[in-house]
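In what follows, a single structure is set out as structure tokens and then discussed.
With one protein chain removed, the remaining protein chains of the complex are shown where they sit.
By written order: A, B and C. Residues from 1 in each chain.
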Amino acid sequence: MIEHVKTIAKQLLESGQITGFLSLKKEHGQIGPHLFQSVDQLDYLCLGDTTGTENRESSTEERYSGTVESKPEIETNRASGKQENQSGAGKSRYPLNKILVRISRNYPSDCFGILVRGCDERGLKRLFALNQLDPDKVVRVGIACPQDLADECECLEPWPDKWVNDTEKTDGSEKEKIDGTEKSDKAPHEPVRQKLPCESVARLESLEARDRFDWWMEHFARCIKCYGCRDICPMCFCKECSLQDDNLVRTGEIPPEYPVFHLARAVHMAERCIDCGLCSEACPAAIPLRTLYKKAGDIMSNESGVRPGYSDLTPSDIGNLPQTGEY
Amino acid sequence: MGECHYLEGNYTAQKRINFLKPLINFVGIEKERLHAKWVSSAQASELVNDITNFIDDLREMGPSPLKSKINPDSIKTDRYKP
Amino acid sequence: MAGLAAAFGSGAMTNSVAELEDSDCIFIIGSNTTSSHPLVAEKIFKAKKRGAAIIVADPRRTQIASIADIHVRQNLGTDVAFINAMMHAIIKNSWHDTGFISQRTEGFEAFKENINAFTVDKMADVTGICADDIVKIAQLYANGKASSIVYCMGITQHVSGVDNVKSLANLAMLTGNLGRESTGVNPLRGQNNVQGACDMGGLPNVYPGYQPVNSEDVRKKFETAWSFEISKDAVEPDSSEEKSSMGLSADVGLTIPEMLKGLGDGSVKALFVLGENPMVSDPDTNHVRKALQSAELLVVQDIFMTPTAEMAHVVLPGACFAEKDGTFTNTERRVLRVRKAIDPPGEARQDWQIIQDLSSLAGYPMNYESPDEIMNEIAKVTPSYGGISYERLEGDGLQWPCPSLEHPGTGFLHKERFTRGMGLFHVIDYIPPDETVDDEYSFWLTTGRTYVHYHTGTMTRNSPSLNAEMSEGFIEINPSDAEELNLAQGQWVKVASRRGEVIVKIIITDTIGKKVVFMPFHFIESQANLLTNPAFDPTAKIPEFKVCAVRIEKMVKAQH
Partner (left out) sequence: MQFIHPIQEIVRTGVFICHCGSNIAGIVDCRSLTKYCLTLPGVVHATDNLYTCSEAGIRQIMEAIKNNDLNRVVVASCSPRTHQPLFQSACKEAGLNPYLFEMVNIREQCSWVHAKDLEGANKKSRDLVRMGVAKASFLKPMIEIESSLVPAALVIGGGVAGLSAATAMAGMGLRVFLVEKEPQPGGLLNNLYSLASEYQQPCVHHLSEPEYQSSCTLQHFSSEHQSSVRHYIDDLIKQTETNPDITVYTSSQILSVTGYIGNFEFIAKRDIKRDAVQNNIEHVAVQNRSQDIVARNNVIAKADIESYLKENTERIRQKVGCIIVATGAVPYQPDKEFGYNGSTVITQMELERSFLDNTFKSDRVVMIQCVGSRTSGREYCSKICCMTAVKNAMVIKQKKPDSEIHILYRDMQMYGVENEKMLWDARGAGIRFYVYNEKEPPVVENGVVGFYDPLMGEFKQISCDLTVLSTPLTPSKESGCLAKIMKLPVDHDGFFLEAHAKLRPLDFSADGIFVCGSARYPATSMEARAEGLGAASRAASVLFRERLVKSAIVAKIDSETCVMCEDCLKICPFEAITRNPEKMVCQINPILCKGCGCCAAACPSQSVTLAGFEHQQLFAQIRAIN
């Protein structure tokens, strides 16, 4: 799959259609976001896999116990291009949308390509609707997440509208090249959409109210107010944050005042959260924020029938919907 | 409803209430602690009843779980320099 | 570091941060982990989630204390008494690991005899912790399959700092919680690269890799490595007198308190300060100011104009972390590559280049092309860094000791044997703090960090969002004490010690115990270190930041 992505990126860059291709780059053994601006850099492009099919936890353990040597590990990785081909998108994720917003604020007239997973694309759709990105200036190249990752994320739609398909040849028609990918009739694997409400949410809802309160308090008590959830959130694009307003959230104390801090963020997320889960991943205190925002999303879709980023609504449609934009 | 001085203000408020109720319930604060009702100036007795009932309900529920967690030291004193 | 080195032979975190996650029992003493080491705290949170017992001993109910299974507030400066009492309980109940003691350690008998005197009941009075809690903590710690100790400045910044650390080492050896995964004695270092600075000989008594300066062999090795013959040739002929004395000194250098003292009495003429801010960070600031003023030459190299830099004759602008290439060695001995992201602003330069030029000008030419080249030299002369090269640091870096190119690095120390061979039990007696409260100065003052600011605020107070979070100093006081003094929230008070006084706002909170007050030391305007006691540990020369006696007076007129 990665070779296909590279080919598409190359075509896009060479045709001059995009100024840069925002994707992940593997360098110095680390994966990070990178704006590829020239074709020869594309060798470093990666889809987010750290160690192929192995998950990150076990590799960390192995490293700590000193049983695996670091250098060969990296080489295995580089050599395992084939494996990546099959496993598809890996676990290393970054808020590429958020970075794109920042880039295009500085270069408003340029067009950029971006590697998108299901969550990334949901984010893009919301950002289009919220005027943070111009759909005409973004070319999406989609990749689908593997089943295990989708399950772990409880992702309702772990693929974008169009994604690079292994079986498809990339040297198709011109249109296909430009769009990067063709919509496939068949989903790459089973979505979790049927499982509403999500297991994590349902589990909590089965508790007594007071137990639920204690459960959350235990989590919120760990918050160190690092703003990591906000800083990584692709939907948090405000220049100034309410949560840093002294009137709303008292400064100078951790854990931050409950419920103001966490619920205010949950309310702000209500119409925004595209359920990418980066907040939970980024949280150093391991607060299950995603579960909270998932619930906020559930309520919103119950109330208004709209789940941010999921429906194929155009920005103008969203503007006309009576129930959106209220929160 | 619909008679808001600001046109749609009470609809907006209602939407918020509808959103907040399940949300606070989800974090373990009984949703019955949040109560909204729209009454016109002509419905005095209804308003009184509603508030009385709400207070009774709250009494029955006992103190909020938040009560023990809130710091009372929140008043800013900076601006009152003698 | 000195304490651990004495007990085990090397002074660093014995285990890795990630291992904490799998501990059964984590004993945190003198560390406000969530504030100062949030990512370490993350591992502790995860351990708790897996069912580990979390024990916190801290005079303040810090955030980590609020999630602990047991939190006790020991009286300031009574850590030895507390730990000894724990060990008393362990021995009394035969919870100790006799196998480990006999196979891996020495000096146990003398130690045991000494511990006999520290009965739990007696120590309960000294420490202010109830006897039941001491026993319970001892039991939890001793009976955990893998128990970790985490400590920080709350242990070391005392006149008995080294004793405190040795006691913790004793505790770990007594229960066999060493040389295995998720155990050990784990000091959390205060700065991102303080471990690296120590590793590289940034101490007065050692060369890189803790090789003592007073060892003839070591000195020879470094003289060879640093090509002193060439240097001798380069020196002008008329300084023949010095020529004969050329070569590396066998004398141990001066510690900061000694330097300051030397400045005062004229034995030290010039001071080169690199990335330090003693005007805020050192105890008894008035004394520091006088010392620095009497320097004939004061050179400060820093990234911001600190209060210390303002006093300097020459200020050399250095580069910040994002502006330089090199490595940092973090608290778990992990050597990590740092890569330059942007060019230093203005006239700022790489630290190593400044030093190289200064050295060349002073007569010892240095001609390194890059940090890479310096790292190669480090590997050559430092056994524990022997296998480290920039190439191998790709990815997640390496944990020393890493003696050879094939060595994968070391997650936890002392696996088969201690660095010094056998672990040494020290006989530690309780020494009370240097200063105690009396009628005039009736409050115990302890100092520390907050979650927002870092150290002297040189960097963090330049960040608008962090400074907005906390823009002024404060002193925490218990509600009952506040009531007694008739103080209201946010009121200004004068805090005075035998060395100075500051005016600061109060925060009334039960985070802090009765008759104890806490001040962060980040704020030059309300500087906690005007008050603190410069008495220091006889071995490590760390000042007693954590205990002093103060008086609190209500301000009649407001501070503007």
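Following the convention adopted for this analysis, contacts are C-beta pairs under 8 Å (C-beta built on N, C-alpha and C of every residue); 3 or more make two chains touch, one makes a residue touch a chain.
Treat the numbers as computed from the prediction; the structure is a model and nothing was measured.
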Displayed partners of the chain not shown (whole complex)
A, B
Residue among A:L42, A:C226 or A:C241 that touches the chain left out of view:
A:C241
Looking at the full complex, which residue from A:T19, A:Q132 or A:S304 touches the chain that isn't shown here?
A:Q132
At which residues does chain B meet the chain that is not included here?
3, 5-9, 12, 48, 72, 74-77, 79-81
Residues of chain A touching the missing chain are 105, 130-132, 237-242, 245, 247-248, 268, 272, 319, 324-327
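In this section, only the chains that are shown with their structure count from here on.
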Intercentroid distance (Cα basis), chain C paired with chain B, Å
50
Would you tell me which residues of chain A are touching chain B in their complex?
201, 204-205, 209-217, 250, 257-259, 262-263, 266-267, 270, 292, 295-296, 299-300, 302-303, 323, 326-327
What part of chain C is in contact with chain A in the complex they form?
16, 18-19, 34-35, 38-39, 41-42, 45-46, 49, 63, 66-67, 181, 337, 339, 391-392, 394-396, 398, 408-411, 450-452, 465, 468-470, 474
Using the touch definition up top, name the residues of chain B that touch chain A in the complex.
12, 15-16, 18-20, 22-30, 65-66, 69-71, 74
